[in-house]
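With one protein chain held back, the other chains of the complex are shown just where they sit.
Then we have subunit A:
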Amino acid sequence: MNIKMNPLLPESDAREAALFFVVAALCFLAVLATLVARGTYTAAEAWTAQVEGEMTVLVSDTDRRGAESAATLIEALPGVERAHVLTDEELDELLSPSFGPGGIPDGIPLPLLIAVDAEGDTTALAADIDAALAEAGINGRADTHSAYAAEVRKALGTLRIAAIGTVLLLTMTAISVIAFATHAALLARKDIVDVLHLAGAEDRFIARLFERRFWLLGLKAGAAGSVAALAVTAIIVFSAQSSNAPSELLPKLSLDQWDLMILAVSPIAGALAARIAARITVGRSLRSSL
C-alpha cells in the first residue's frame, strides 16, 4: 500500500517566493551576460581574423599601370588569394571617416593602394611581397595591420576577463544569496530541525531535506531565468536580422547550439549551486549543535 505523507519541511512560503525571484533574476543576468560576452567575443574574433587575413601594399613613384603590374606580381606569390588595386570609389569609402560624406577634395593626391587577401602567416608573406617588389624595381611596402590587430587582440583579452568576471560574480552572488536564504530557512524551521535531530535523524538526513528543497527551487528559478534570457536574446536576434543594421561590431547573438547549451545547462548549474550552498550551510549549522 502506498501511503502519501506530507513533506517533513512545510511547503514553500513567502520567503521562498522572494528567493525564487532573486535566483531567477540572477540566472537571467548570468545567462544574458554569458550570451552577450560569447557573441561579442565571436564577433570580435571573426573581425580580427578578417583584419589579420588582409594586407595593404602602398606603392609609390609609379602610375596606376605600374600598380596593376605590382598587383599581378603579388597575386602570383604563394599564400596570396587575391590582390587588386583599390579603385577611387573604394578609396573614397576607405577615407570617408576622415573626409566626411563629401568625399575626397579635388587636388589631393591619392595613394596607390593594393588590397591583398592572404592565407596563413601574413608577416612572412609581407617580407616576400617587399622582396618581390624590390626585385621588380617597384617602390612599395606591405603593411600587415599587425599593430592594429594586436590592439584588437588586447581588447579581446580584456573583454574575456570582464565576461568571465561578470559571470563568476553573478554565480558567487547567487550562491551567497542561497546560502543566506538557507540559513534563514534553517532558523525559521529550527523547531522542525530540533525535533528531527532529537528523534535521531542524522545530519545527512536533515541536510538532504534542505538540499532537495533548494535544488528544486534553483532548478525552477534557473529555468525561469533562462527562458527569460532566451526570450530577450531571441528578440535581439530577430530585431537585428529584420533591421539590416550594420552589425560588424555588434555582438553576434545567433542562438546556435552552444548558446542553446548555455541556456539548458544554466538552470542545472544554478540548482547545483543552490544544493551545494544548502548542504554546506545546513552542515555547518548542525555541527554547531550536539
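Annotations
By our rule, contacts are C-beta pairs under 8 Å (C-beta built on N, C-alpha and C of every residue); 3 or more make two chains touch, one makes a residue touch a chain; residues count from 1.
Just so we're on the same page, contacts and distances are computed from a predicted model.
In the listed set "Peptidoglycan D,D-transpeptidase MrdA", "Cell division ATP-binding protein FtsE", "DNA polymerase Y family protein" or "L-arabinose ABC transporter permease AraH", the entry agreeing with the UniProt name of the missing subunit chain is "Cell division ATP-binding protein FtsE". From the options A:201, A:216 or A:240, the residue with contact to the unseen chain in the full assembly is A:201.
Listed by residue number, the positions of subunit A touching the unshown chain are 1-3, 5-6, 8, 10-11, 191-192, 194-203, 205, 287, 290.
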